[in-house]
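Our next item is subunit A:
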Amino acid sequence: MSIVIVLGIPLLLALGSLFVRKERLFGVINCLGYFIVLCASIVLFNQTVFAGHIRAFFDFIYLDLLSAVFIVVIAVVAFASALYSIAYIKKDIQQKIISPGKERFYYLLFNLFCFSMFCVPAMNNLGMLWVAIEMTTLISAFLVGFYNSKESVEAAWKYIIICSVGIIFALLGTILFSYAFSISGLSKSLNWSDMLPVAQVLNKNILKIAFIFILVGYGTKAGLAPMHTWLPDAHSQAVAPISALLSGVLLKTAIYAILRFGIIIIKSGEFAYFSHLMILFGVISLVISSGFILVQKDLKRLLAYSSIEHVGIISIGFGLGSPLAIGGAILHVFNHAVTKSLMFFGAGNIVSAYKKHNMNSIRGVIKVLPFTGIRVLLGVFALTGFPQFSIFISEIMIILAAFTNGSYLIAALLLLFLAVIFGAFIYHFGKMLFGNHPKDAVTQGEPFSGKLAFLFLLFLICGLGVVLIFKYKDLLWLAQRLLQG
Partner candidate 1 sequence: MIILQIILFILAAPLLSGLITKLKNNLRMRKGQSVFQPYYNLAKLFLKDEVISETASWIFRITPCVVLSSTLVAAILIPVFIFSSSVHQMGDFFALVFILALARFFLALSALDTGSSFGGMGASREMFISSLVEPALCMVILSVGLQFGSTDISVFSGAHAITVSSVVAAAALFLIILAETSRIPVDNQETHLELTMVHEAMVLEYSGRSLALIEMASYIKQMIFFFLIAQLVFPIGKPIGTFCQIIFWVLWYLMRLGIIAIIVALVEVTMAKMRLFRVADFLGFAFVLGIVATVCAILGV
Partner candidate 2 sequence: MQGIILFVLLVSTYLMVIAKRTSALIRSFRYQSLCLFVITFSIALTQREPELYIVAGLLFILKVLLIPYLLYRIIRRIKVSEDLGLFINPQLSLLWALAFTYLSWIFASYIVSANNTILTGTLAIAFFVVSAGMFLMVFRMTALSQIIGLLVMENGLFLLASTVSGGMPFFVEIAIFFDVFVSVLIMGFFVYRINKLFTHIDVNKLSRLKG
């Protein structure tokens, strides 16, 4: 039942956004809607934890623990960005960047985007999974190209072309999966729930090739290294709440898709193959993103590259495969989504206050926007893995898994690049946050809803950081359950 709420409400809100005249009122409704969605997803999570998995809507929707976790992540970030977008859009209208009419269009797209993202983890049929991801790409293309400037159109075009190419390769992989499935003489349906028990029987060779296509296809969407080129452009040009959604959650849905196929590969006994590939891509994205972060000049692109870095860490986590690593990776998915959206909200505030993306000309943020300044400072320390925050816990779990797994090289690489990226972040943000601010910038007050979004996310990061140290046991149990699917 709760899955109907989770999927239904965004659709309702999408329709609602067409009719409601007053933007201010609609913003609040939007937040309420997503708050309900958040509660529904938590209820859903409890159900799947105990009930194993839920089927609904004559077998089209299949929810197990893995998808429930991702739905919760999407719900949290969606709620936060809904909260934030009220303030952000109002400020945009005041600054005449977008015309009032476009705001209704914005909310329509926002809700459709969330709806399509909620569909991805819910789908049982792998074909429908592909369709849902294609939907998310198409809708978010509009959101990336929302501002009518040359850069945003260019970013939208690159986003839509590269992601469509990626997704078509993923479709190729899905077809090869169904081909392997049909050779072994079983029923033709692409339902994941049917494929799983049969995994051992399938032809290993075709599965391996199919998984390559899946990995490259959905990897493009997830922003894994060589195919990440669209990510910095899209995230730096999109509207701030949307880029939070994009990098916080959209990448995770693609990772979810890779995981769905990964579990089949693991079940068919090819674990070594799966882990080598994932670790390879993880390390490459870590290397490339640390290079770019060091010499980055644009604030939002910096955060985009740090998303690539964290996606790399997550894929290394899943690649390592031990329950500790899987637990760490899942936790990292949640932590990164929350922390990254906090940082993007902060970046949004800074860019709209300073009207410049270039970091060298942004100085003294703490004096100009005291509230955002302090939150961004804490966010930076959270993002780079300082102890009090939750990302540190998940990173330590992954590194610990790498050590106990005996792969010292990967652990050493992880530690090295985390340190490099930490240095780069402090270098960039240190200069921006402190220092004496330019003459004209005056300390500006900030809207209440923006502050609410910040506090909600900050509470999550810090609270989780502390709670997790003690709740360690059942996180591992959860990770075990996850692998059975």
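By our rule, contacts are C-beta pairs under 8 Å (C-beta built on N, C-alpha and C of every residue); 3 or more make two chains touch, one makes a residue touch a chain; residues count from 1.
The set was built so that all candidates are chains of the complex that A comes from, given by their letters.
Quick caveat: nothing in here was measured; it's all calculated off a predicted structure.
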Only one candidate among 1 or 2 touches subunit A in this complex, and it is number 2
Hey, which residues of subunit A end up touching candidate 2 in the complex? 125, 127-128, 130-131, 134-135, 138, 141-142, 145, 148, 150-151, 153-158, 160-161, 164-165, 168, 171-172, 175-176, 178-179, 181-182, 188-190, 205-206, 209, 232-233, 236-237, 292, 295-298, 301
